[in-house]
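A short write-up of the structure that comes next.
Complex shown without one protein chain; remaining protein chains in place.
Right after this comes subunit A.
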Amino acid sequence: MSHMHRIHWFDQQVRAGTYPNSSHMAEHFEISRRQAQRDLEYMEVSLHAPLLYVAKYRGYCYEDTTYVLPHLYMTEEEKKVLKYLAHRYRQYNYENRESANRIASLLDRFTDPDVREMNHRIPTFDMNPRIIQLIEKLSFAIQESRIMIIMYKDHEREQQLRICPLKLISQYYGDELIATSEHDQEYISFRVDGILYAHVTTERFTREAEQEVKPWNGQVMTRKPFIAKVGFISPLEGDSWHGYRILAQDELVYDIAFYDTDSFLMHLLIAKWNELIAPQWLKHKLQVKCQETLNRLHVVEEDHE
């Protein structure tokens, strides 16, 4: 956990509005800039910190100020579990060995460096198999839009209900199922551990388009990506175009999601594509950028002449 105090320091600086960056961190802790950058990367990727680089201030702020660093206190038992997992990942010697080893070193960061030995009893996980089975059933019903019959017990009574399951969400005390009753569209939430019995029927329900996009339970709305319609000469492999998520495909035309316009423009300048169909504003920006570059090249050529 040696680098956690640096992350805490960085978090405090961001909250104080001082717009810190990796150089500040490197200077403050007398570490290399590369190391500081790795810490920031770790914050962003593993701790999901919504860090936003503000070019104007040359530093970071939080895009969502409600973000808190996850609690990093761990019980001895949890440390053992992580140690065990790190151990297993390090021992892994088959396909994708490198990735597994990377995970091992990541897990190692959370554990005490002085506990090197793995002579403890292998830990076991307390996970109720009934809940695992139930979650699997619920997920299937949500995916297939199937009506379910459940026996649900709350603090008042036990009752049998026919429901249209929509979504599973995680709360701090456990999982919750969001559903509507068969006849009206009002949302009802059920604690998954209160569902005594669940049966997936063969009947389907129709899901209104709105139900899928509606944010639920006061969750903060997240920013939606821009979508570019790009045509290619040959089909793309996988579900992303060099890291830009593919949302939909119509033959050789793909809907590509992106958040940052500048980096996507850069990508368009270096990657291969056939046609940029939409959005218009992106075409315009790319055109302006290319024209500026051409003008500059032109000026340089004239100078040479």
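FYI, contacts are C-beta pairs under 8 Å (C-beta built on N, C-alpha and C of every residue); 3 or more make two chains touch, one makes a residue touch a chain; residues count from 1.
Simple rule for what comes next: contacts and distances are computed from a predicted model.
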Which of "BtrH N-terminal domain-containing protein", "Iron-sulfur cluster-binding protein", "ABC transporter permease protein YurN" or "Metapyrocatechase" matches, in UniProt, the chain that is not displayed: "BtrH N-terminal domain-containing protein"
Residue in contact with the excluded chain [from A:42, A:226 or A:273]: A:226
Hidden partner chain, touching residue among A:27, A:41, A:63 or A:203: A:63
Touching residues (missing chain, whole complex) on subunit A: 16-19, 50, 52, 56-57, 61-66, 214-215, 218, 220-224, 226, 261, 278-281, 285, 288
